[in-house]
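Apart from one protein chain that is not included, each protein chain of the complex appears where it belongs.
So, chain A:
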Amino acid sequence: MGVEIKMPALSPTMEEGTLAKWLVKEGDEVKSGDILAEIETDKATMEFEAVDEGKIGKIMVPEGTDGVKVGTVIATMAGEGGAEAAPAAAPEPAEAKAEPAVEAAPAKAEDAEAPKKAESGTAKLESKAKPALADPDIPAGTEYVKVTVREALRDAMAEEMRADDRVFVMGEEVAEYQGAYKVTQGLLEEFGPKRVIDTPITEYGFAGVGTGAAMGGLKPIVEFMTFNFAMQAIDHIINSAAKTNYMSGGQMRCPVVFRGPNGAASRVGAQHSQNYGPWYASVPGLIVIAPYDAADAKGLLKAAIRSEDPVVFLENELVYGRTFEIPKVDDYVLPIGKARIVRAGSDVTIVSYSIGVGLALDAAETLAGEGIEAEVIDLRTLRPLDTATVLESLKKTNRMVVVEEGWPVCSISSEIAAVVMEKGFDDLDAPVLRVTNEDVPLPYAANLEKAALIDAARVVKAAKQVCYK
């Protein structure tokens, strides 16, 4: 009886990876800490270490295999003495490096009281539904290609950098590391270190440099590793970038794009899990974009880079790896400030943006099964808000739910509710309901995280409530 070595999860959101290389062969003696294999995900390549001593038995998954699911047995190992049972559920020694292996060894005792492999509350934010309705501007018969959001963002930057030599990208780990979330992968290779610039860890500083460079006539893309870190830089985003055109009577422009992941990630706790959409969307002088699918990510990032105004472009880490179809056209640019109806329906309007759109679509499927046809609107741009599309839909459905992966107070949901109350009151057959995260800092514990975040079931419930069903 040996130990099963399983495909580890090397990040909170990893579901599968490539077994790039075996560094041991069958029959090798290994001890704790030896590197067994290199494993690649769409984000990074990481080394996988042994936690037990023993001899490598059989290698079950050959190197070069793609799409190996987390938890798959990739090799067996004869334990110490050759015959001991796997201490799979035993706590690992207090050694920091053992971390991946802990996740790689899910407890076998499914019926045990102890928590199983910690599942993130953000698993609830996953969605199988795809936005169905194409952007109205795309000509019929256009060919589509499958692209991840991550690739779409990179392609948008690369295309704009090819077209305009004033465009450059700066931020932490954007160049040699290829992006902390691999969004800037390949850019250094194509554009060189003059235009793809690794900064020190100095958010306030490089936000100032980017903003100043924009004032000086360049078109910077400033990447924040996450928007949580942009809190250190928010002064430049608001006081320096957003207000300059107005304060200068229209003579000094500031065409900078601040971009990076925003919103809850997976099991990273309160300081790394916040949606800043409402914060930035409250500031006149800024454009705020928060796309959901890959086509919108690409088309809107290209528009953001071309804009003469400062743009806050809010991405979502949990969506980076999702694949969507993108129209295969030469220069795919979308209009800023236009929402999109991603599912047509007549009974209730569900308004959302970013990762919430996936949940809204899931909820719409469920609702359809119960005879309620929901219309789903992806706001896409949070400032300026396309209230016309929202109000138009309300005229048709007379009921509205707003879905937001973020706090409820002073939120985009509150804003939509206020606008609908002011301008669409006569069209309402029920009060607007908000489905938002709970009003607490995001907790770490998996069960609490799950309780704090929105999910499709909550959307379904709210939609039924406004339909009085």
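In this text, a residue touches a chain if its C-beta (ideal position, glycine included) is under 8 Å from a C-beta of that chain, and two chains touch if they have at least 3 such contacts; residues count from 1.
Here is the rule we go by: contacts and distances are computed from a predicted model.
Student: Choose one: "Pyruvate dehydrogenase E1 component subunit alpha", "Chemotaxis protein CheW", "Membrane protein" or "Carbohydrate ABC transporter permease". The correct choice is the protein name in UniProt for the chain not shown.
Tutor: So, among "Pyruvate dehydrogenase E1 component subunit alpha", "Chemotaxis protein CheW", "Membrane protein" or "Carbohydrate ABC transporter permease", the name matching the hidden chain's UniProt entry is "Pyruvate dehydrogenase E1 component subunit alpha".
Student: Which listed residue, A:Gly186, A:Pro327 or A:Pro384, touches the chain dropped from view?
Tutor: Of all options in A:Gly186, A:Pro327 or A:Pro384, contact with the hidden chain holds for A:Pro384.
Student: Check the options A:Gly186, A:Gly285, A:Pro327 or A:Pro408 and report the residue that touches the missing chain.
Tutor: Checking each option in A:Gly186, A:Gly285, A:Pro327 or A:Pro408, the one touching the absent chain turns out to be A:Gly285.
Student: Which listed residue (A:Lys55, A:Arg253, A:Lys423 or A:Lys464) would be found touching the missing chain in the intact complex?
Tutor: Spelled out, the listed residue whose C-beta touches the missing chain is A:Arg253.
Student: Of A:Gly212, A:Pro327 or A:Pro408, which one is in contact with the hidden chain?
Tutor: Counting the whole complex, the residue in contact with the absent chain is A:Gly212.
Student: Determine and list the chain A residues touching the chain excluded from the picture.
Tutor: So the residues of chain A touching the missing chain come out as 168, 194, 199-200, 202, 204-218, 220, 235-236, 239-240, 243-253, 255, 284-285, 287, 307-309, 335-337, 381, 384.
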